[in-house]
Each structure stands twice: as C-alpha cells, then as structure tokens.
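Scroll down for the structure; my scribbles are underneath it.
A protein chain is absent from this complex, but the other protein chains hold their places.
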Amino acid sequence: MAQVSLLYFASLRDAAGMASEAVETQAPALSALYEELRRRHGFALDVDRLRVAVDGEFARWEDAVRDGSEVAFIPPVSGG
Amino acid sequence: MAQVSLLYFASLRDAAGMASEAVETQAPALSALYEELRRRHGFALDVDRLRVAVDGEFARWEDAVRDGSEVAFIPPVSGG
Amino acid sequence: MSDASAKRFAISGDPIDAAALRARLLHDQAGAFAAFEGWVRNHNEGRPVGGLHYEAYTALAEAEGERIVREALERSGALDACCVHRVGELAIGDMAVWVGVSAAHRGVAFDTCRWIIDEVKSRVPIWKHERYLDGQSDWLHPGRAE
Partner (left out) sequence: MSDASAKRFAISGDPIDAAALRARLLHDQAGAFAAFEGWVRNHNEGRPVGGLHYEAYTALAEAEGERIVREALERSGALDACCVHRVGELAIGDMAVWVGVSAAHRGVAFDTCRWIIDEVKSRVPIWKHERYLDGQSDWLHPGRAE
C-alpha cells in the first residue's frame, strides 16, 4: 500500500473537481494508478494520450508507485 | 547628344570624388554611358556587377540614354 | 558565450516585458536577433474566441522549458536565447509567449527561435482554456478525438 499525492491539471482537474488529492493505492505501476483514478473520476483521456511526472520530473508509466511521492498526470499540452 | 544627371553611391562615389554630376554624352545606351564614366573616374566595378536606375526606377543597361534624365549606378548592395 | 547559471525560461503571471527580455540577449558578437510572440487571437478553428486562460504545472514547465532553451543553444551555436510563457487570464491581443534569440547570423537566429517555440508547444506542461462567444468553453488537448 502506497500513499501518494496526486496533481490534476486542465480537463482532468475539472473532471476530478479538485486540483490535488491524497490517496492510498495498491496499484503496482503509474499506469495502473491512472486507470484506478480514471474509473473513480470518469476521466475521458486514455492513458496513451497522457504523460506522467513524479516529484516534478517526467516518469515512465511502467515505473512503480513510490510511497510518499507526488504524481502528476499531464494531459496533452496546448501552450504557445 | 544627351544631357544627364548622374548619381554615385558608396565606392563609386568615393572613386568619383563626388555624389553627383551633370554630363553631356553621346553614349547610345546606359551600359556605354557607364563605360565612359568608368574610364574617366577609374571605377573598379565591372558593369555586370551593377544595376542601373533612371529617374528613380530600375532600368535595363540596353535602354537608350534619355536627354534630361537622372541616372544612378547601383553597386552591389549590402544592407541588413 | 552564455552564462550557464542564468534562467532562460520562465512562467509568468504578469504581462511579459519583451523589451527587458530582448535587452538580456544583446551581445557584441550578435549580428542577428529573431523573436517570436504568440498573441491571443479572436478565433480558433473557426470559432470566435472571447478570451482565455493558461494554466501550467509551473515547476515542471520551468524545468522542461529550461532544458529546451539550453538544448537549442547547444545544437545551434546561437549566442543566447530566452522564453517566457504567460499564465492566467488573457484578453484578445495579449501576448501569451515570447521567444528571443541572438546569433552571429540570421539563419541561426530564425531557425533556433522557431525550434524553441515548436518544442515549447509540444513539450511544456501548459494548457489553454478558451471561452467562445457562443458561451461554451473548453480545455485544448491537441489530438483529442472530438
């Protein structure tokens, strides 16, 4: 069981109704963590459209969920 | 015989020692006019490196020399 | 050439001061300067736009933007470059992003400026939320099937 802080941006934040939350999860990898939260909040975006960051740096979806880490889901960007 | 005003720029002006002059010429075309002045002032630049303008618009070297016109010899440009 | 410790990318909640950014890029060896500005347009894909806001994941956006500008300087040999992206509420005509590059020659200045804005648009975690004049509004997530 890992305790993680989650950051939501843009349409994910609107769908979740919050910018961040703390969750306990048994998801083995970041991709599984996203699927868990997708079911809970009804996110429209498939995992392969997103990137993921851990503690302020880009990470890989297959990385393990580390206890105490901050995980951010990055929807397709539209700056500029 | 045509009476023309001549404008010299950049290295041509330095070589001629003047920015403009009035000349009488029997040169049939603008190219012959340049050769005449090149001999007089010792211009280093070949005619095929220059462009020519008459009364403020680009002209062709084969154009006739018009009485009363203002002729400018345009050395290779280096703005920017 | 360029100070390795200087910050060259920033996320800003305040209007972008392009003149101050340009002044940072002056170099005696620079013969060319290219700049790009992204302005808020009154339309997008045919829909009239009334205004928008940008949101960023600031910590990661600034780290990734910094990597982009440094990578651009290493690849191109440009003398210096910087970029600032605005966040918050913007009106039509406001400057959303500024990129400037100084270089010895113009080819490098143009190519580097273009490369930076292309990379910023594709890699930096910033999101645009548009409000349309028909009352609707939406986050832009390029590539989404509508």
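All chains are identified by letter, namely A, B and C, in their written order; residue positions are counted from 1 within each chain.
Basically, a contact is a pair of C-beta atoms (placed from the backbone, for glycine too) under 8 Å apart; a residue touches a chain by one contact, two chains touch by 3 or more.
The model shown is predicted, which means the values in this text are computed figures rather than measured ones.
Chemist: The chain left out here touches which displayed chains?
Modeler: So, taking every chain into account, the missing one touches B, C.
Chemist: Which one, B:Met1, B:Ala22 or B:Val77, makes contact with the chain that was left out?
Modeler: Reading the full complex, the residue touching the unseen chain is B:Val77.
Chemist: One chain isn't shown here. Among C:Ala10, C:Ala35 or C:Ala59, which residue touches it?
Modeler: Of the candidates C:Ala10, C:Ala35 or C:Ala59, C:Ala35 is in touch with the missing chain.
Chemist: Which residue numbers on chain C touch the omitted chain?
Modeler: Looking at chain C, the ones touching the missing chain are residues 19, 26, 28-43, 92-93, 102, 104, 106, 109-110, 113-114, 117.
Chemist: For chain B, enumerate the residues touching the unshown chain of the complex.
Modeler: 7, 9-11, 14, 45, 49, 51, 53, 56-58, 72, 74-80
By our rule, only the chains that are shown with their structure count from here on.
Chemist: With chain centres defined as C-alpha means, what is the inter-centre distance between chain A and chain B in Å?
Modeler: Once rounded, the distance between the two centres reads 74 Å.
Chemist: Centroid from C-alpha atoms only, then distance chain A to chain C, rounded to Å. What do you get?
Modeler: A distance of 26 Å separates the two centres.
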